[in-house]
Each structure stands twice: as C-alpha cells, then as structure tokens.
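Only a portion of the chains appears, each positioned as in the full assembly.
Note that the chains take the letters A and B in the order they are written out, and that residue 1 is the start of every chain.
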Amino acid sequence: MTSSPVQILFVLGGARSGKSRYAQGRAEALSRSRVYIATAQPFDAEMQERIACHQADRGAGWQTIEAPLKLPEAITVHSGPDRVVLVDCLTLWASNLLLAEEDAEAATDRLVDAIRSARGPVVLVANEVGLGIVPDNALARRFRDIAGRINQATAAAAHECVAVLAGLPLVLKHPA
Amino acid sequence: MTSSPVQILFVLGGARSGKSRYAQGRAEALSRSRVYIATAQPFDAEMQERIACHQADRGAGWQTIEAPLKLPEAITVHSGPDRVVLVDCLTLWASNLLLAEEDAEAATDRLVDAIRSARGPVVLVANEVGLGIVPDNALARRFRDIAGRINQATAAAAHECVAVLAGLPLVLKHPA
C-alpha cells in the first residue's frame, strides 16, 4: 500500500444480488483493519432487520460508522494507509440526499473528491435501479437520476468496477 | 453423459430478453429426450396466452410437466441420464411459494439438493427482478428477496451461468 496508488473498487448490483457480500470479501482481502460506513437509517422495523442481517454477515473485525448524509466527510476521516473503508451503499445515500433536499450534484462532487484523496483503499457498493419500467411518480424518477449520476461518477473515479448478478461478479472495468 | 458430471445450466434474464428461447436451444442440444417443467399457473387469460405462446415456441419433442410448487420433487422424478430437464422459471416458482406461504428458504435448499443430485442435465431459467426501483409494497419487496436468493443459490450450484440481454448471451460463469 505504500507506493502503489490507493485502490478504489466500485461494486454495482441489484437487490439481493450478493453485492454486499462480494464487496465485503474483497475488502477483507485488502486489510485486517476495517471500517464499515453505513448509509442506512433504521427508520422502521424492516430496515432495522436488514441492517442487523448485514451486520451479522460481516461478523467481527469491523468498526461501524453511520453516515446517512455526511458520507464524503466520513470517508476522508476514516480512511488510512493500513485500513480499508467499505461504503454500503451509495444508493441509500442518494435517497437520503433527496429526502433532506441536499444539492445532490455538489454532494457527488464531494464524494468523488473524497474517494480520490482517500489515504487508503475504499470499496463502494451501489444499487443499479434504472433497469425497470419508468416509475409513475416524479420523486422516484428524480431519485433514479441522482442514483444513476452517482454511479457514473463513482465508476469513472474507480480503478476497478464489478457488477454482481446472482452472486457472480462481472468485471466492467479492469484494474490497470 | 455417462462419466462426466451432470450438467447444470442456469439462464438469467429480464422480461422479453429471449432467455426462454436461449435456454430451450441449449437444452435441445443436450438431448433428444426433453422434459419441460412449467411453474406457471394459468390463473387468467393473459397468463394462459403467455403459456400457450411459449408452448408453441417449443414445438414438438417436449413432454410438459406442471410443478407450480413441488418443483424440486419434479426435477428428481423426471431427470434421467439420457434426458434433459428444462425448468421455466424459478421466479414464478418464487411467486407461487410466497402466495402459498411456504418456507422459501427450505424450498430453496430442496431445489439445490434436487439439481445437484439430478440424474441428467438440468437447464433452469429465472428472471432478474432486482434492478429497478425499490417497490412500494412490502409483499413485492419480500418476493424480490426470495427470487434473488433463489437466483444466488442456483448460480452457485450451476456449472454454467448465462445472462441473456436483448437475446444475446453473456457468460457469467464458465463451465469448468
């Protein structure tokens, strides 16, 4: 990690695609010092259960940080040369930005700056949500636009990009 | 087929992706003795039409078995060393399990056991349904979870896994 460039890995997948598990496995191979940055907010029982389920999957050895909105700042603070940061996921962050009426474009720029200047490897997970029927309501369409733009910006900044389908990785961008 | 391991092929695709046609072509290349296991239930006119349309596509030389719920059992009974079994599709089966309030996790385990111990080649078709916007209603979210877990388990058990997009195959897992 000392002289090679900091690694940015972007993992993209659908719901229940196995993307989180894949990303976790890759992160664990990068360092024994691990920070998990969660963007989920446990608003209701269903979300609480999903969060608990992911936490159980991760097991020990992970420090968990919650950053529903200030994700770029959390990446900057918690990244380090001998530590891997796993962000799960960018799409819930997009949703949080929208609900908080934040400027999503400016936030995306800050995210890209944060991962590019991170002091250690960063693994980022996102949902692909743009491959179904156009949603009826305007808010869902705005969400889809924001999430898609974040995915494009992150993929452009990443050294490696992997789509996960039915638990199987498909490389979209090979590490140089 | 005598000494080589039984072949499990998993074909994943969206609606109107050409996945059924691709799976059928692959199945027909495997054996002249062909069993089609349908999980669809002709509840209404639209579904009846879709089933009839698929049947016409298959043409002669196929024996059709209906197994809306007891799919693992049907695979075990109908597979054989000189016969190919085509299952279309796992996602309707997931929907049937949910509506019948069956234990989807136990059923998935039985499915994996059945395809692993099948006495001949098995081709399985499934829909990918997790790449759109998060559905509003909780039942659709549960369905998406069940379908996604079935897809992951089947892909893990399969020797070969192919995604079909606009009629074109994309290999996700190469046969060893």
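We take it that a residue touches a chain if its C-beta (ideal position, glycine included) is under 8 Å from a C-beta of that chain, and two chains touch if they have at least 3 such contacts.
Worth saying up front: this structure is predicted, and the values here are computed from it rather than measured.
Asks: Given 2 chains in view, how many copies does the entire assembly contain?
Replies: If we count all chains in the complex, we get 3 identical copies.
The working rule: only the chains that are shown with their structure count from here on.
Asks: List the centre-to-centre spacing of subunit A and subunit B in whole Å, with centres computed as mean CA coordinates.
Replies: 31
Asks: What residues of subunit A sit close enough to touch subunit B in their complex?
Replies: 13-18, 46, 128-133, 135, 140, 143-144, 165-168, 170
Asks: Any idea which subunit B residues touch subunit A in the complex?
Replies: Where subunit B meets subunit A, its residues are 10, 12, 14, 126, 128-134, 138, 141, 144-145, 147-149, 151-152, 154-156, 161, 163, 170, 172-173.
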